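One structure is given here, and the rest of the page talks about it.
Here the complex is missing one protein chain, while the rest keep their positions.
Now for chain A:
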Amino acid sequence: MRKILLFVIVLVATFTSNAQDSIQKKEKIKGRFFGGVESNSQYYIDDSKLGDFNYDNHFRSNSYINANYNYGKFTAGVQVEAYEPNALLNYNPKFEGTNLATYYLNYKSDKIDATAGYFYEQFGSGLLLRFWEDRALGINNALRGGKIIYRPTNEITLKAIYGQQRTGFDVANSDIFGFDSEFYLTDWLNFETSDLSVGASYVGRYEKIDEADLENPDFNELTNAFGVRVNYSQNSFYLNGEANFKSKDAALSLQNTISNELVKSGSAYLLNFGYTKSGLGVDVMLRRLENMTFLSEREPERIDANNTSLNYNDKILNYVPGLTKQHHSNLANIYVYQAQYQVSYLGEDKMKSGETGGQIDVYYRFKKGTSLGGKYGTRVAVNLASWYNLPGKYRYFPREYDTEFFGVGQRYFSDYNIEIKKRIKKNWRTGFYYIHQYYDKSLIEGGDVVNADILSLESTWSFQNSKSIRVEMEHMWADADRGNWAGGTVEYNFNNSLSMYVWDIYNYGAHYETDKNHYYNIGGAYRFGASRLAVNFGRQRGGLVCVGGVCRYVPQNTGFTLNFSTSF
(Lines give C-alpha, C1' and ligand atoms only; values in the text may rest on other atoms or scores of the structure.)
Protein backbone atom coordinates (compact mmCIF):
# COMPACT_ATOMS: atom_id res chain seq x y z
CA MET A 1 0.00 0.00 0.00
CA ARG A 2 2.67 2.46 1.10
CA LYS A 3 4.77 1.55 -1.86
CA ILE A 4 1.95 2.38 -4.21
CA LEU A 5 1.47 5.73 -2.54
CA LEU A 6 5.14 6.46 -2.91
CA PHE A 7 4.75 5.57 -6.55
CA VAL A 8 1.92 8.11 -6.89
CA ILE A 9 4.00 10.80 -5.27
CA VAL A 10 6.93 10.06 -7.54
CA LEU A 11 4.54 10.30 -10.49
CA VAL A 12 3.34 13.66 -9.28
CA ALA A 13 6.90 14.87 -8.84
CA THR A 14 7.86 13.62 -12.28
CA PHE A 15 4.96 15.48 -13.73
CA THR A 16 5.78 18.76 -12.05
CA SER A 17 9.27 18.70 -13.46
CA ASN A 18 7.91 17.58 -16.82
CA ALA A 19 5.32 20.33 -16.98
CA GLN A 20 8.06 22.89 -16.58
CA ASP A 21 10.08 21.21 -19.28
CA SER A 22 7.13 21.22 -21.60
CA ILE A 23 6.64 24.93 -21.19
CA GLN A 24 10.22 25.44 -22.30
CA LYS A 25 10.07 23.03 -25.22
CA LYS A 26 6.49 23.26 -26.37
CA GLU A 27 7.02 21.04 -29.37
CA LYS A 28 8.20 17.95 -27.52
CA ILE A 29 5.62 16.91 -24.96
CA LYS A 30 6.32 13.28 -24.32
CA GLY A 31 4.94 12.49 -20.93
CA ARG A 32 1.54 13.71 -19.82
CA PHE A 33 -0.08 13.73 -16.43
CA PHE A 34 -3.85 13.84 -16.15
CA GLY A 35 -6.67 13.00 -13.79
CA GLY A 36 -9.24 14.54 -11.53
CA VAL A 37 -10.43 15.15 -8.01
CA GLU A 38 -13.96 14.93 -6.75
CA SER A 39 -15.23 15.37 -3.23
CA ASN A 40 -18.83 15.13 -2.05
CA SER A 41 -19.53 15.81 1.59
CA GLN A 42 -22.60 16.30 3.67
CA TYR A 43 -23.36 17.47 7.18
CA TYR A 44 -26.62 15.92 8.33
CA ILE A 45 -28.69 17.81 10.87
CA ASP A 46 -31.56 16.87 13.17
CA ASP A 47 -34.80 18.07 11.62
CA SER A 48 -37.71 18.93 13.91
CA LYS A 49 -40.20 17.85 11.23
CA LEU A 50 -38.49 14.94 9.44
CA GLY A 51 -36.85 13.59 12.59
CA ASP A 52 -33.40 13.31 14.11
CA PHE A 53 -30.40 11.94 12.31
CA ASN A 54 -30.13 8.44 13.78
CA TYR A 55 -26.79 7.27 12.40
CA ASP A 56 -23.16 7.65 13.44
CA ASN A 57 -21.26 10.75 12.36
CA HIS A 58 -23.23 13.75 11.19
CA PHE A 59 -20.44 14.66 8.81
CA ARG A 60 -19.70 12.20 6.02
CA SER A 61 -17.80 12.44 2.77
CA ASN A 62 -16.85 10.53 -0.37
CA SER A 63 -13.69 11.69 -2.16
CA TYR A 64 -11.85 10.45 -5.20
CA ILE A 65 -8.44 11.21 -6.63
CA ASN A 66 -7.70 9.86 -10.05
CA ALA A 67 -4.18 10.25 -11.41
CA ASN A 68 -2.68 8.91 -14.63
CA TYR A 69 0.57 9.23 -16.46
CA ASN A 70 0.92 8.71 -20.17
CA TYR A 71 4.21 8.15 -21.91
CA GLY A 72 4.01 7.24 -25.58
CA LYS A 73 2.01 4.05 -25.90
CA PHE A 74 1.95 3.37 -22.16
CA THR A 75 -0.44 4.79 -19.60
CA ALA A 76 -0.57 3.98 -15.90
CA GLY A 77 -3.00 5.23 -13.34
CA VAL A 78 -4.47 4.91 -9.88
CA GLN A 79 -7.63 5.94 -8.11
CA VAL A 80 -7.58 6.56 -4.38
CA GLU A 81 -10.91 6.84 -2.59
CA ALA A 82 -11.66 8.22 0.86
CA TYR A 83 -14.87 7.68 2.79
CA GLU A 84 -14.20 9.71 5.91
CA PRO A 85 -15.32 9.27 8.55
CA ASN A 86 -18.03 7.26 6.75
CA ALA A 87 -19.49 7.00 3.29
CA LEU A 88 -22.51 9.25 2.58
CA LEU A 89 -25.85 7.93 3.76
CA ASN A 90 -26.88 4.73 2.01
CA TYR A 91 -23.71 4.19 0.07
CA ASN A 92 -22.32 0.69 0.46
CA PRO A 93 -20.79 0.49 3.97
CA LYS A 94 -18.03 -1.62 2.36
CA PHE A 95 -16.67 1.70 1.10
CA GLU A 96 -14.86 2.35 4.36
CA GLY A 97 -11.82 4.48 5.16
CA THR A 98 -9.16 5.66 2.75
CA ASN A 99 -7.51 3.25 0.42
CA LEU A 100 -6.15 2.55 -3.01
CA ALA A 101 -9.23 1.66 -5.06
CA THR A 102 -8.05 0.88 -8.58
CA TYR A 103 -4.79 0.82 -10.54
CA TYR A 104 -3.87 -0.15 -14.08
CA LEU A 105 -1.17 -0.24 -16.71
CA ASN A 106 -2.24 0.10 -20.31
CA TYR A 107 -0.47 -0.32 -23.64
CA LYS A 108 -2.18 1.06 -26.70
CA SER A 109 -1.09 0.83 -30.31
CA ASP A 110 -3.09 0.98 -33.55
CA LYS A 111 -4.05 -2.67 -33.31
CA ILE A 112 -3.61 -3.66 -29.71
CA ASP A 113 -5.02 -2.20 -26.54
CA ALA A 114 -3.95 -4.20 -23.48
CA THR A 115 -4.63 -3.48 -19.82
CA ALA A 116 -3.46 -5.13 -16.62
CA GLY A 117 -5.06 -4.15 -13.34
CA TYR A 118 -8.54 -2.70 -12.96
CA PHE A 119 -10.49 -1.97 -16.13
CA TYR A 120 -13.96 -1.03 -17.38
CA GLU A 121 -15.73 -2.71 -20.27
CA GLN A 122 -19.10 -3.34 -21.87
CA PHE A 123 -20.23 -6.02 -24.32
CA GLY A 124 -23.06 -4.95 -26.64
CA SER A 125 -25.66 -3.04 -24.68
CA GLY A 126 -24.39 -4.51 -21.42
CA LEU A 127 -27.17 -7.07 -20.82
CA LEU A 128 -24.50 -9.71 -20.08
CA LEU A 129 -21.57 -7.62 -18.95
CA ARG A 130 -20.83 -4.07 -18.01
CA PHE A 131 -18.05 -2.81 -15.75
CA TRP A 132 -18.47 0.87 -15.00
CA GLU A 133 -18.26 3.63 -12.46
CA ASP A 134 -21.05 5.90 -11.30
CA ARG A 135 -20.10 7.90 -8.26
CA ALA A 136 -23.59 9.34 -7.77
CA LEU A 137 -24.85 5.79 -7.32
CA GLY A 138 -21.79 4.43 -5.54
CA ILE A 139 -21.11 1.92 -8.30
CA ASN A 140 -17.61 0.91 -9.26
CA ASN A 141 -17.64 -2.69 -10.37
CA ALA A 142 -14.41 -2.68 -12.39
CA LEU A 143 -12.79 -6.04 -13.08
CA ARG A 144 -9.31 -6.67 -11.69
CA GLY A 145 -7.32 -8.79 -14.08
CA GLY A 146 -6.39 -8.41 -17.71
CA LYS A 147 -7.97 -7.25 -20.93
CA ILE A 148 -6.81 -7.35 -24.53
CA ILE A 149 -8.53 -5.63 -27.42
CA TYR A 150 -7.23 -6.59 -30.85
CA ARG A 151 -8.25 -4.77 -34.03
CA PRO A 152 -6.51 -6.54 -36.91
CA THR A 153 -8.35 -4.34 -39.40
CA ASN A 154 -10.81 -1.47 -39.14
CA GLU A 155 -13.64 -3.97 -39.65
CA ILE A 156 -12.86 -6.41 -36.83
CA THR A 157 -12.69 -5.92 -33.08
CA LEU A 158 -11.87 -8.80 -30.73
CA LYS A 159 -11.79 -8.54 -26.96
CA ALA A 160 -10.78 -10.98 -24.27
CA ILE A 161 -11.03 -10.35 -20.55
CA TYR A 162 -10.35 -12.20 -17.32
CA GLY A 163 -10.52 -11.13 -13.72
CA GLN A 164 -12.35 -10.72 -10.45
CA GLN A 165 -14.93 -8.06 -9.79
CA ARG A 166 -14.34 -5.18 -7.45
CA THR A 167 -16.53 -4.95 -4.32
CA GLY A 168 -15.74 -2.27 -1.73
CA PHE A 169 -11.92 -2.17 -1.55
CA ASP A 170 -11.76 -5.90 -2.23
CA VAL A 171 -12.71 -8.27 -5.07
CA ALA A 172 -15.50 -10.84 -5.31
CA ASN A 173 -14.83 -14.51 -4.81
CA SER A 174 -15.24 -15.78 -8.38
CA ASP A 175 -13.52 -15.75 -11.76
CA ILE A 176 -15.02 -13.93 -14.70
CA PHE A 177 -14.05 -14.76 -18.29
CA GLY A 178 -15.26 -12.89 -21.32
CA PHE A 179 -14.85 -12.77 -25.04
CA ASP A 180 -16.43 -10.32 -27.45
CA SER A 181 -16.22 -9.83 -31.19
CA GLU A 182 -17.62 -7.30 -33.62
CA PHE A 183 -17.50 -7.42 -37.40
CA TYR A 184 -18.25 -4.52 -39.65
CA LEU A 185 -19.55 -6.06 -42.87
CA THR A 186 -20.54 -3.10 -45.02
CA ASP A 187 -17.38 -2.90 -47.09
CA TRP A 188 -17.05 -6.64 -47.36
CA LEU A 189 -20.61 -6.97 -48.74
CA ASN A 190 -20.13 -3.92 -50.97
CA PHE A 191 -23.17 -2.18 -49.52
CA GLU A 192 -23.51 1.34 -50.81
CA THR A 193 -26.53 2.79 -49.10
CA SER A 194 -26.70 0.52 -46.08
CA ASP A 195 -24.56 -0.40 -43.14
CA LEU A 196 -24.26 -3.75 -41.35
CA SER A 197 -22.33 -4.98 -38.35
CA VAL A 198 -22.68 -8.09 -36.24
CA GLY A 199 -21.23 -9.19 -32.93
CA ALA A 200 -21.06 -12.15 -30.61
CA SER A 201 -20.00 -12.45 -27.00
CA TYR A 202 -19.42 -14.95 -24.24
CA VAL A 203 -19.27 -14.41 -20.48
CA GLY A 204 -18.37 -17.13 -18.02
CA ARG A 205 -18.59 -16.96 -14.25
CA TYR A 206 -16.86 -19.63 -12.24
CA GLU A 207 -17.82 -19.68 -8.58
CA LYS A 208 -17.06 -22.69 -6.43
CA ILE A 209 -20.05 -23.98 -4.52
CA ASP A 210 -19.24 -24.87 -0.96
CA GLU A 211 -20.73 -28.21 0.07
CA ALA A 212 -21.67 -26.69 3.41
CA ASP A 213 -23.94 -24.26 1.54
CA LEU A 214 -25.50 -26.62 -0.95
CA GLU A 215 -24.91 -30.33 -1.51
CA ASN A 216 -25.27 -31.75 -5.01
CA PRO A 217 -26.31 -28.61 -6.80
CA ASP A 218 -28.47 -29.13 -9.92
CA PHE A 219 -26.33 -26.62 -11.79
CA ASN A 220 -22.70 -26.17 -12.74
CA GLU A 221 -20.13 -24.13 -10.90
CA LEU A 222 -19.39 -22.46 -14.23
CA THR A 223 -22.29 -20.39 -15.57
CA ASN A 224 -22.10 -19.63 -19.29
CA ALA A 225 -23.75 -16.73 -21.03
CA PHE A 226 -23.82 -16.09 -24.79
CA GLY A 227 -25.04 -13.17 -26.82
CA VAL A 228 -25.36 -12.21 -30.48
CA ARG A 229 -26.20 -8.81 -31.90
CA VAL A 230 -26.79 -7.06 -35.20
CA ASN A 231 -26.82 -3.41 -36.27
CA TYR A 232 -28.31 -2.47 -39.60
CA SER A 233 -29.18 0.82 -41.21
CA GLN A 234 -30.33 1.87 -44.63
CA ASN A 235 -30.79 5.53 -45.47
CA SER A 236 -33.22 6.86 -42.87
CA PHE A 237 -34.07 3.49 -41.36
CA TYR A 238 -32.13 1.58 -38.70
CA LEU A 239 -32.51 -1.64 -36.77
CA ASN A 240 -30.58 -3.20 -33.89
CA GLY A 241 -31.20 -6.52 -32.25
CA GLU A 242 -29.65 -8.49 -29.46
CA ALA A 243 -30.32 -11.99 -28.12
CA ASN A 244 -28.70 -13.28 -24.94
CA PHE A 245 -28.86 -16.57 -23.11
CA LYS A 246 -27.65 -17.52 -19.64
CA SER A 247 -27.21 -21.17 -18.64
CA LYS A 248 -29.08 -22.97 -15.85
CA ASP A 249 -28.46 -21.52 -12.42
CA ALA A 250 -30.23 -21.28 -9.05
CA ALA A 251 -32.80 -18.49 -8.85
CA LEU A 252 -32.58 -16.53 -5.60
CA SER A 253 -35.25 -16.98 -2.97
CA LEU A 254 -36.96 -14.02 -1.33
CA GLN A 255 -34.35 -14.32 1.45
CA ASN A 256 -31.63 -14.07 -1.24
CA THR A 257 -30.36 -17.62 -0.79
CA ILE A 258 -29.70 -20.34 -3.37
CA SER A 259 -31.06 -23.87 -3.41
CA ASN A 260 -32.10 -26.59 -5.85
CA GLU A 261 -35.76 -25.55 -5.51
CA LEU A 262 -35.81 -23.42 -8.63
CA VAL A 263 -33.02 -23.84 -11.16
CA LYS A 264 -33.59 -21.99 -14.41
CA SER A 265 -31.83 -20.56 -17.41
CA GLY A 266 -32.22 -16.91 -18.33
CA SER A 267 -32.63 -14.86 -21.50
CA ALA A 268 -32.69 -11.27 -22.70
CA TYR A 269 -33.92 -10.01 -26.06
CA LEU A 270 -33.72 -6.47 -27.29
CA LEU A 271 -35.12 -5.08 -30.53
CA ASN A 272 -34.75 -1.47 -31.52
CA PHE A 273 -35.68 0.17 -34.80
CA GLY A 274 -36.43 3.62 -36.01
CA TYR A 275 -36.75 6.11 -38.79
CA THR A 276 -35.12 9.49 -38.83
CA LYS A 277 -34.86 12.34 -41.26
CA SER A 278 -34.35 16.04 -40.90
CA GLY A 279 -36.95 17.35 -38.43
CA LEU A 280 -38.37 13.92 -37.56
CA GLY A 281 -37.21 11.01 -35.44
CA VAL A 282 -39.12 7.87 -34.47
CA ASP A 283 -37.61 5.18 -32.27
CA VAL A 284 -39.14 1.93 -31.04
CA MET A 285 -37.54 -0.21 -28.34
CA LEU A 286 -38.83 -3.64 -27.31
CA ARG A 287 -37.24 -5.78 -24.62
CA ARG A 288 -37.99 -9.10 -22.97
CA LEU A 289 -36.01 -10.28 -19.94
CA GLU A 290 -36.37 -13.55 -18.09
CA ASN A 291 -34.39 -14.50 -14.98
CA MET A 292 -31.45 -12.25 -15.84
CA THR A 293 -29.91 -11.74 -12.40
CA PHE A 294 -26.21 -12.21 -13.09
CA LEU A 295 -23.95 -11.65 -10.10
CA SER A 296 -20.28 -12.25 -9.51
CA GLU A 297 -21.29 -14.24 -6.41
CA ARG A 298 -24.55 -16.21 -6.62
CA GLU A 299 -25.64 -15.37 -3.10
CA PRO A 300 -25.79 -11.65 -2.29
CA GLU A 301 -23.68 -10.69 0.69
CA ARG A 302 -25.58 -9.75 3.82
CA ILE A 303 -24.47 -6.25 4.84
CA ASP A 304 -26.82 -5.53 7.76
CA ALA A 305 -30.27 -6.54 9.02
CA ASN A 306 -32.09 -4.91 6.11
CA ASN A 307 -29.61 -4.88 3.27
CA THR A 308 -27.63 -7.16 1.03
CA SER A 309 -25.06 -6.27 -1.58
CA LEU A 310 -27.94 -6.13 -4.11
CA ASN A 311 -29.39 -3.06 -2.35
CA TYR A 312 -26.10 -1.29 -3.07
CA ASN A 313 -25.85 -2.43 -6.70
CA ASP A 314 -22.78 -4.40 -5.69
CA LYS A 315 -21.35 -7.54 -7.37
CA ILE A 316 -23.62 -7.16 -10.40
CA LEU A 317 -22.09 -8.25 -13.70
CA ASN A 318 -24.68 -7.00 -16.18
CA TYR A 319 -26.43 -3.71 -16.79
CA VAL A 320 -30.20 -3.82 -17.08
CA PRO A 321 -31.59 -0.30 -16.84
CA GLY A 322 -35.27 0.58 -16.77
CA LEU A 323 -36.13 1.74 -20.27
CA THR A 324 -38.20 4.84 -19.68
CA LYS A 325 -37.60 8.50 -20.32
CA GLN A 326 -35.39 10.31 -17.83
CA HIS A 327 -37.46 13.32 -16.76
CA HIS A 328 -35.92 16.43 -15.29
CA SER A 329 -39.03 17.61 -13.45
CA ASN A 330 -38.71 16.92 -9.70
CA LEU A 331 -42.19 15.45 -9.40
CA ALA A 332 -41.81 13.18 -12.41
CA ASN A 333 -38.91 11.51 -10.61
CA ILE A 334 -40.94 10.34 -7.64
CA TYR A 335 -42.30 7.25 -9.40
CA VAL A 336 -39.37 5.86 -11.33
CA TYR A 337 -39.34 2.42 -12.86
CA GLN A 338 -36.59 -0.09 -12.13
CA ALA A 339 -36.20 -2.94 -14.60
CA GLN A 340 -37.68 -6.19 -13.25
CA TYR A 341 -35.22 -8.69 -14.65
CA GLN A 342 -35.16 -11.02 -11.65
CA VAL A 343 -37.26 -13.94 -10.47
CA SER A 344 -39.09 -12.73 -7.40
CA TYR A 345 -42.01 -14.37 -5.60
CA LEU A 346 -43.44 -11.70 -3.30
CA GLY A 347 -46.74 -13.51 -2.69
CA GLU A 348 -49.24 -15.88 -4.32
CA ASP A 349 -50.57 -13.08 -6.51
CA LYS A 350 -47.14 -11.49 -7.02
CA MET A 351 -44.96 -14.03 -8.82
CA LYS A 352 -42.48 -12.44 -11.22
CA SER A 353 -39.99 -14.01 -13.59
CA GLY A 354 -38.89 -10.95 -15.54
CA GLU A 355 -40.32 -8.18 -17.66
CA THR A 356 -41.53 -7.50 -21.17
CA GLY A 357 -42.63 -4.33 -22.85
CA GLY A 358 -41.38 -1.40 -24.81
CA GLN A 359 -41.24 2.27 -25.46
CA ILE A 360 -41.73 4.59 -28.42
CA ASP A 361 -40.17 7.99 -28.90
CA VAL A 362 -41.20 10.54 -31.49
CA TYR A 363 -39.35 13.81 -32.06
CA TYR A 364 -40.77 16.36 -34.42
CA ARG A 365 -39.84 19.89 -35.32
CA PHE A 366 -42.43 22.33 -36.70
CA LYS A 367 -40.40 24.47 -39.05
CA LYS A 368 -39.80 28.19 -38.65
CA GLY A 369 -42.41 30.34 -40.35
CA THR A 370 -45.24 27.75 -40.26
CA SER A 371 -48.37 28.42 -38.22
CA LEU A 372 -47.34 25.99 -35.44
CA GLY A 373 -43.66 26.73 -35.79
CA GLY A 374 -43.83 30.52 -35.37
CA LYS A 375 -40.75 32.65 -35.77
CA TYR A 376 -38.31 30.20 -34.16
CA GLY A 377 -39.82 26.74 -34.76
CA THR A 378 -41.47 24.43 -32.22
CA ARG A 379 -40.10 21.12 -30.94
CA VAL A 380 -42.30 18.30 -29.79
CA ALA A 381 -41.23 15.04 -28.16
CA VAL A 382 -43.60 12.21 -27.29
CA ASN A 383 -42.60 9.13 -25.30
CA LEU A 384 -44.80 6.14 -24.47
CA ALA A 385 -43.52 3.29 -22.31
CA SER A 386 -45.20 0.27 -20.72
CA TRP A 387 -43.65 -2.67 -18.85
CA TYR A 388 -45.25 -5.93 -17.74
CA ASN A 389 -44.54 -9.21 -16.00
CA LEU A 390 -43.99 -12.24 -18.26
CA PRO A 391 -47.17 -14.17 -19.03
CA GLY A 392 -47.29 -17.89 -18.22
CA LYS A 393 -48.07 -20.45 -15.55
CA TYR A 394 -46.68 -19.84 -12.07
CA ARG A 395 -46.67 -22.10 -8.99
CA TYR A 396 -46.02 -20.59 -5.57
CA PHE A 397 -44.76 -23.63 -3.66
CA PRO A 398 -42.48 -25.22 -4.53
CA ARG A 399 -41.62 -22.41 -6.90
CA GLU A 400 -42.03 -23.15 -10.59
CA TYR A 401 -42.96 -21.22 -13.71
CA ASP A 402 -43.39 -21.74 -17.41
CA THR A 403 -43.51 -18.52 -19.38
CA GLU A 404 -44.81 -17.69 -22.83
CA PHE A 405 -42.57 -15.77 -25.19
CA PHE A 406 -45.18 -13.35 -26.54
CA GLY A 407 -47.87 -11.43 -24.71
CA VAL A 408 -47.85 -9.63 -21.40
CA GLY A 409 -48.65 -10.41 -17.75
CA GLN A 410 -49.45 -8.02 -14.88
CA ARG A 411 -48.57 -4.43 -15.66
CA TYR A 412 -45.73 -2.94 -13.59
CA PHE A 413 -45.43 0.56 -14.97
CA SER A 414 -46.47 2.96 -17.72
CA ASP A 415 -45.28 6.43 -18.57
CA TYR A 416 -46.94 8.44 -21.35
CA ASN A 417 -45.56 11.91 -21.81
CA ILE A 418 -45.35 14.87 -24.15
CA GLU A 419 -42.86 17.72 -24.15
CA ILE A 420 -43.27 20.91 -26.17
CA LYS A 421 -40.48 23.44 -26.37
CA LYS A 422 -40.97 26.81 -27.92
CA ARG A 423 -38.95 29.98 -28.14
CA ILE A 424 -41.38 32.87 -28.05
CA LYS A 425 -39.02 35.84 -28.29
CA LYS A 426 -35.30 36.10 -28.76
CA ASN A 427 -34.82 36.17 -24.98
CA TRP A 428 -37.76 34.03 -23.85
CA ARG A 429 -37.96 30.24 -24.05
CA THR A 430 -40.75 28.07 -22.71
CA GLY A 431 -41.35 24.40 -22.08
CA PHE A 432 -44.54 22.44 -21.44
CA TYR A 433 -44.54 18.90 -20.06
CA TYR A 434 -47.41 16.54 -19.38
CA ILE A 435 -46.70 13.10 -17.95
CA HIS A 436 -49.09 10.31 -17.03
CA GLN A 437 -47.70 7.50 -14.92
CA TYR A 438 -49.11 4.19 -13.72
CA TYR A 439 -47.02 2.47 -11.07
CA ASP A 440 -47.88 -0.78 -9.35
CA LYS A 441 -45.71 -0.19 -6.32
CA SER A 442 -46.97 -3.42 -4.71
CA LEU A 443 -45.21 -5.50 -7.36
CA ILE A 444 -41.92 -3.64 -7.15
CA GLU A 445 -41.15 -2.12 -3.76
CA GLY A 446 -44.37 -2.76 -1.81
CA GLY A 447 -47.20 -0.25 -1.46
CA ASP A 448 -50.13 1.06 -3.51
CA VAL A 449 -51.05 1.11 -7.15
CA VAL A 450 -50.59 4.73 -8.15
CA ASN A 451 -51.99 6.72 -11.07
CA ALA A 452 -50.25 10.05 -11.37
CA ASP A 453 -50.60 13.02 -13.74
CA ILE A 454 -47.91 15.62 -13.78
CA LEU A 455 -48.05 19.02 -15.42
CA SER A 456 -45.00 21.20 -15.57
CA LEU A 457 -44.41 24.64 -17.11
CA GLU A 458 -40.99 26.13 -17.56
CA SER A 459 -39.88 29.59 -18.68
CA THR A 460 -36.41 31.00 -19.17
CA TRP A 461 -35.72 34.67 -19.72
CA SER A 462 -32.25 35.73 -20.68
CA PHE A 463 -30.65 39.14 -20.37
CA GLN A 464 -27.31 40.62 -21.36
CA ASN A 465 -23.98 39.13 -20.28
CA SER A 466 -25.30 35.61 -19.76
CA LYS A 467 -27.71 36.63 -17.01
CA SER A 468 -30.86 34.56 -17.03
CA ILE A 469 -33.69 33.39 -14.84
CA ARG A 470 -35.53 30.09 -15.06
CA VAL A 471 -38.85 29.42 -13.38
CA GLU A 472 -40.56 26.05 -13.28
CA MET A 473 -43.98 25.29 -11.77
CA GLU A 474 -45.18 21.71 -11.43
CA HIS A 475 -48.09 19.81 -10.01
CA MET A 476 -48.80 16.11 -9.61
CA TRP A 477 -52.25 14.62 -9.15
CA ALA A 478 -51.88 11.16 -7.58
CA ASP A 479 -54.70 8.89 -6.45
CA ALA A 480 -52.73 6.92 -3.83
CA ASP A 481 -49.46 6.68 -1.93
CA ARG A 482 -48.48 10.17 -0.72
CA GLY A 483 -51.21 11.99 -2.68
CA ASN A 484 -50.94 15.25 -4.60
CA TRP A 485 -47.76 17.25 -4.81
CA ALA A 486 -46.97 20.82 -5.84
CA GLY A 487 -43.56 22.17 -6.66
CA GLY A 488 -41.64 25.16 -7.91
CA THR A 489 -38.10 26.07 -8.90
CA VAL A 490 -36.41 29.42 -9.43
CA GLU A 491 -32.89 29.49 -10.80
CA TYR A 492 -30.86 32.62 -11.37
CA ASN A 493 -27.68 32.71 -13.41
CA PHE A 494 -25.49 35.70 -12.58
CA ASN A 495 -23.15 34.91 -15.44
CA ASN A 496 -21.53 31.98 -17.19
CA SER A 497 -19.89 30.85 -13.92
CA LEU A 498 -22.23 31.52 -11.04
CA SER A 499 -25.76 30.17 -10.52
CA MET A 500 -28.17 29.98 -7.62
CA TYR A 501 -31.42 28.13 -7.17
CA VAL A 502 -34.21 27.52 -4.73
CA TRP A 503 -36.82 24.82 -5.09
CA ASP A 504 -39.51 23.18 -3.05
CA ILE A 505 -41.84 20.24 -3.47
CA TYR A 506 -44.75 19.71 -1.10
CA ASN A 507 -47.02 16.68 -0.73
CA TYR A 508 -50.00 18.71 0.44
CA GLY A 509 -52.35 15.88 -0.56
CA ALA A 510 -51.09 13.35 2.02
CA HIS A 511 -53.79 11.65 4.08
CA TYR A 512 -52.43 12.68 7.47
CA GLU A 513 -51.33 16.19 8.36
CA THR A 514 -48.07 14.85 9.88
CA ASP A 515 -47.08 13.23 6.56
CA LYS A 516 -47.19 16.54 4.70
CA ASN A 517 -43.70 17.84 4.20
CA HIS A 518 -41.95 20.59 2.32
CA TYR A 519 -38.80 19.27 0.70
CA TYR A 520 -37.02 22.53 0.08
CA ASN A 521 -33.52 23.07 -1.24
CA ILE A 522 -31.41 26.14 -1.76
CA GLY A 523 -27.99 26.23 -3.27
CA GLY A 524 -25.59 27.47 -5.85
CA ALA A 525 -22.72 26.49 -8.06
CA TYR A 526 -19.56 28.19 -9.20
CA ARG A 527 -17.88 26.85 -12.33
CA PHE A 528 -14.49 27.72 -13.67
CA GLY A 529 -12.74 25.88 -16.47
CA ALA A 530 -12.98 22.20 -15.63
CA SER A 531 -13.78 22.88 -11.95
CA ARG A 532 -17.08 23.08 -10.20
CA LEU A 533 -17.94 23.97 -6.63
CA ALA A 534 -21.52 23.50 -5.47
CA VAL A 535 -23.26 24.01 -2.15
CA ASN A 536 -26.76 22.99 -1.12
CA PHE A 537 -28.88 23.12 1.98
CA GLY A 538 -32.14 21.28 2.18
CA ARG A 539 -34.22 18.21 2.61
CA GLN A 540 -33.80 15.04 0.61
CA ARG A 541 -37.05 13.26 -0.15
CA GLY A 542 -36.75 9.66 0.96
CA GLY A 543 -37.01 7.03 -1.74
CA LEU A 544 -35.24 5.91 -4.82
CA VAL A 545 -32.52 8.08 -6.24
CA CYS A 546 -32.03 7.00 -9.83
CA VAL A 547 -29.27 7.77 -12.29
CA GLY A 548 -29.29 6.26 -15.74
CA GLY A 549 -32.05 3.80 -14.92
CA VAL A 550 -30.30 2.36 -11.89
CA CYS A 551 -31.64 3.28 -8.48
CA ARG A 552 -30.43 3.47 -4.92
CA TYR A 553 -32.67 3.85 -1.89
CA VAL A 554 -32.04 6.93 0.25
CA PRO A 555 -33.81 7.64 3.56
CA GLN A 556 -35.11 11.18 3.92
CA ASN A 557 -32.59 13.52 5.49
CA THR A 558 -31.72 17.15 5.96
CA GLY A 559 -28.36 18.80 5.73
CA PHE A 560 -25.65 20.82 4.06
CA THR A 561 -23.90 19.44 0.99
CA LEU A 562 -20.64 20.50 -0.55
CA ASN A 563 -19.43 19.14 -3.88
CA PHE A 564 -16.17 19.89 -5.56
CA SER A 565 -14.82 18.43 -8.76
CA THR A 566 -12.03 19.26 -11.12
CA SER A 567 -9.99 17.58 -13.79
CA PHE A 568 -6.50 18.24 -15.05
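Everything below uses one rule, namely that a residue touches a chain if its C-beta (ideal position, glycine included) is under 8 Å from a C-beta of that chain, and two chains touch if they have at least 3 such contacts; residues count from 1.
Here is the rule we go by: contacts and distances are computed from a predicted model.
Chemist: Consult the UniProt record of the chain that does not appear here and report its protein name from "Thiol-disulfide isomerase or thioredoxin", "Altronate hydrolase", "non-specific serine/threonine protein kinase" or "Putative ABC transport system permease protein".
Modeler: The record names the chain that does not appear here as "Thiol-disulfide isomerase or thioredoxin".
Chemist: Using the document's definition of touch, tell me which of A:350, A:365, A:436 or A:516 contacts the absent chain.
Modeler: Residue touching the absent chain, from the options given: A:365.
Chemist: In the complete assembly, which of A:238, A:506 or A:560 touches the absent chain?
Modeler: A:238
Chemist: So that we can see where the missing chain sits, which residues of chain A does it touch?
Modeler: These residues of chain A touch the chain that is not shown: 1, 5, 8-9, 12, 15-16, 19, 22, 29, 32-39, 63, 65-68, 70, 80, 82, 84, 97-99, 108, 120-122, 125-127, 130, 132-133, 135, 154, 184, 186, 195, 197, 231, 233, 238, 240, 272, 274, 276-283, 285, 319, 321-323, 325-326, 328, 361-365, 379, 381, 429, 460, 462-468, 493, 495-497, 499, 525, 527, 529-532, 548-549, 565-568.
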